[in-house]
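Below are the structure tokens for one structure; questions will follow.
What you see is the complex with one protein chain gone and the rest in place.
Now for chain A:
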Amino acid sequence: MASKTAAAKDIITLHGSAAIVSEFFCYAANSILYNRAVYPEESFVKVKKYGLPMLLIEDESVKSFLSNLTSQISEWLEAGKLQRVVLVIMSKATGEVLERWNFRIETDNEVVEKGVSREKSDKEIMREIQAIMRQVASSITYLPCLDEACVFDVLAYTDTDVAVPFTWIESDPKLIANPQMVKLHAFDTKIHKVDTLVSYKNDEWDEEE
């Protein structure tokens, strides 16, 4: 991981922080795909991470998609160019955006420019991430049922001066009109702060508020 010493306060470098955040994203994406049943339950295998049983998908194409994503995200994080990552869940049939999992990233630019490092205990970061993962898992209690087959995609919001690698294309933001939003916990490595927010399409309003 990021920490170099086992002392009470751990050193976090830019590289290490980028690794933590991109790894978080990969596990969070897997968790969302599992909990929102975008892929069937049997496609996932259980692993231990963040002190929790986390699920990872076995499907090769999804695995390679996510691994390509995380390596690029990590690169952008180290350059301080990544603003947010959004995992979008869309109806397979209509392409309508049903849910948006929004991970907003705030980067400490001083670290990017000057190459300094920060201090924060690994344990604390892990605890913060654990809290988010628990919230993702429990989100099924209030998120509307996804009754139809869904597909997902991931959007990266970067600074405009980023050179677009040939494996990426420009995209529209895939917004939801009049969404409901729920804010989840955030975590902070002291170099990157990641806020999590899920917005979803309003369920059919039978009665008005």
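Everything below uses one rule, namely that a residue touches a chain if its C-beta (ideal position, glycine included) is under 8 Å from a C-beta of that chain, and two chains touch if they have at least 3 such contacts; residues count from 1.
Following the convention adopted for this analysis, contacts and distances are computed from a predicted model.
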Per UniProt record, name of the chain withheld from view ["Fuzzy planar cell polarity protein", "GATB amidotransferase", "CDC20/Fizzy WD40 domain-containing protein" or "Phospholipid:diacylglycerol acyltransferase"]: "CDC20/Fizzy WD40 domain-containing protein"
Interface residues of chain A (partner: the chain not displayed): 35, 37-43, 59-62, 64-66, 68-69, 72, 83, 92, 140, 142, 145-160, 162, 164, 166-173, 175-183, 195, 197, 199, 202-203, 206-207, 209
